[in-house]
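Apart from one protein chain that is not included, each protein chain of the complex appears where it belongs.
A and B are the chain letters, set down in written order, and residue numbers restart from 1 in every chain.
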Amino acid sequence: MIDTYLIPLLKILFVLNATLVGVTYMVLLERKVIAWVQVRLGPMRVGPYGVLQPIADAVKLILKEDITPTRADKWVFTAAPIIVMVPALITFAVIPFGPVVNLFGRQVPLYITDVNVGLLYIVSVASIGVYGIILGGWASNSKFPLLASLRASAQLISYEVAVTMTLVSMIMTAGTLSMVKIVESQYNAHLWFIFVQPVAFVLFFIGGLAETNRAPFDMAEAEQELTGGFHTEYSGMRFALFFLAEYANMIVVSSVATTLFLGGWLRPFPNIAALSFLGIIPSWMWFLLKTFVFLYIFLWVRATLPRYRYDQLMRLGWKVLIPVAIANVVVTGIVMVLF
Amino acid sequence: MNQAIAFYVLSAFILGFAVLVVSTRNTVHAVLYLVLNFLAVAALYVLLTAQFLAVIQVLVYAGGIVVLYLFVVMLVNLKRPPEDHSAPQRHSWIGFGLSGLVLLELAVIIGYGSIAPPGPANAQNTDLAMYNVEKIGMLLYTDYLIPFEVASMLLLVAMVGAIILAKREL
Partner (left out) sequence: MTTHTGQMFDTEELVINMGPQHPSTHGVLRVVLRLDGERVVSSDVVIGYLHRGIEKLSENRNWTQIILLTDRMDYVAAATNNVGYCETVEKLMQLEVPRRARYIRTAICELQRIASHCLWLGTHAMDIGAMTVFLYAFRERELILDLFEEYCGARLTYNSMRIGGLPLDIPVGWDKKVLEFCNIMSEKVDEYEELLTHNRIWLERTRGVGVISAEQAIAIGLSGPPLRGSGVARDVRKDEPYAAYDEMKFEVPIGTNGDTYDRYLVRLEEFRQSIKIIRQSIEGLPEGPIVGKVPRLIKPAVGETYHAIESPKGELGYFIVSDGKSTNPYRFRVRPPSFCNLQALPQLIKGHMVADVVALIGSIDVVLGEVDR
């Protein structure tokens, strides 16, 4: 009874809260990191060193007037931000933060559930998130947001193909679709998969940048664009949901990359007993550290690189990433058969 | 017992959304109801312990094909405002006639199907969940290889045709 209902419920509540807090503080982290790269300080006023800035932002957005355009489709207008946010959050159901640990005398696995098609579940749920963007642009009942949203979603579904192809080669390497077993197979192979599949790692990262609409692939939400982007008509909490969903997607991509390529919760060199003093740092802490590294790289890339033009971005996805990803699958297959 | 309840609830959703797809006046709403329909079907697959198929249903159908439907509907809608899409004159007898024909066809197929012996695929009920993907893979690439290749050829032809139709100059 407790094991089937209470513990998963507690885990869900915990992960959900942690994710939402994390997403809110990602806002602050981005502003701070980019500011420090740009020889500025970032938010400094609210709280010591600006630490309470996200709370101020949240309060401001909640108190804003709730405007819905007159002829917009009310239900869809409200549902669009939700449709973007929910898939990002429910992905965390299958991400393993750590192995089975002993907590208060019980064996508690540090993940909510282990679906046997975990990786595919994540990809499929991410593809539902595209609807929010399309509907957000359409529900605003205005030509420019609709065109911008169609472009943004075209970008997303194009890069989904490349990312899925990359994941196929990872599935072949790991031999399983379940997230927990992928980490375990890295333990058994004595190697993080980033060393086995460096090409797949690079492709996944670039695809992840494009999937989350981050620089250098963020033409859809660039301020220099003439059209206002798909969230022009949104204000207040709905707008906040769109943006938080982007950060949530970033965290999802980082977590998946950590699990697939950096060994998830495993400490460096998990099979070498001599380094077992590294076990002082708990497994979930290793996971968070690795995810954090990826998030930092996301922000770093945004501060440094210029932006691709939309057609160059699509050309990169279709003509470069997808062929390389398919070639990677073929090469992986050949290597697996020969050795 | 739980399974039965789940099945009936899901079926109600599936049928309800399907009816909404054809009865609603707003085209975009119809597409959205179709998505919900597909999601409910995916849930049904999970009930049948075909998790792989469920995820593929969401990934390919709900997350890919219907997105393309949505694109087309929205781009066509751009030219004319939603009010123009009211049905001018529904010749309902054509609709009823056609659906009656389809129903007759289905009844005949099911009738013949129930006489014929069951197909070759018999699932090993042990570890069904675990070997989902492998089973499908084996079947697809050995017994059903030719339909698989033919389907991919069809898709390729469709893609090339679409590109040729839409491009201004080659």
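Operating definition for what follows: contacts are C-beta pairs under 8 Å (C-beta built on N, C-alpha and C of every residue); 3 or more make two chains touch, one makes a residue touch a chain.
Keep in mind that this is a model prediction, so the values were computed, not measured.
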>> For the chain left out of this view, which of A:38, A:188 or A:271 touches it?
In response: A:38
> Among B:110, B:146 or B:166, which residue is in touch with the absent chain?
Replying inline: B:166
> Which listed residue (A:108, A:285 or A:303) would be found touching the missing chain in the intact complex?
Replying inline: A:303
>> Please output the residues of subunit A touching the missing chain, sorted low to high.
In response: 34, 37-40, 215-216, 218-219, 222-226, 303-312
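Here is the rule we use: only the chains that are shown with their structure count from here on.
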> Whole-Å distance, subunit A centre to subunit B centre, using C-alpha means?
Replying inline: 29
> Mind pulling up the subunit A residues that touch subunit B in the complex?
Replying inline: 73, 76, 115-117, 120-121, 123-125, 127-128, 130-131, 134-135, 138, 143, 146, 150, 153-154, 157, 177
>> Help me check something: in the complex, which residues belonging to subunit B touch subunit A?
In response: 26, 28-29, 32, 35, 51-52, 55-56, 58-59, 62-64, 67, 70-71, 74-75, 78, 129-130, 132-133
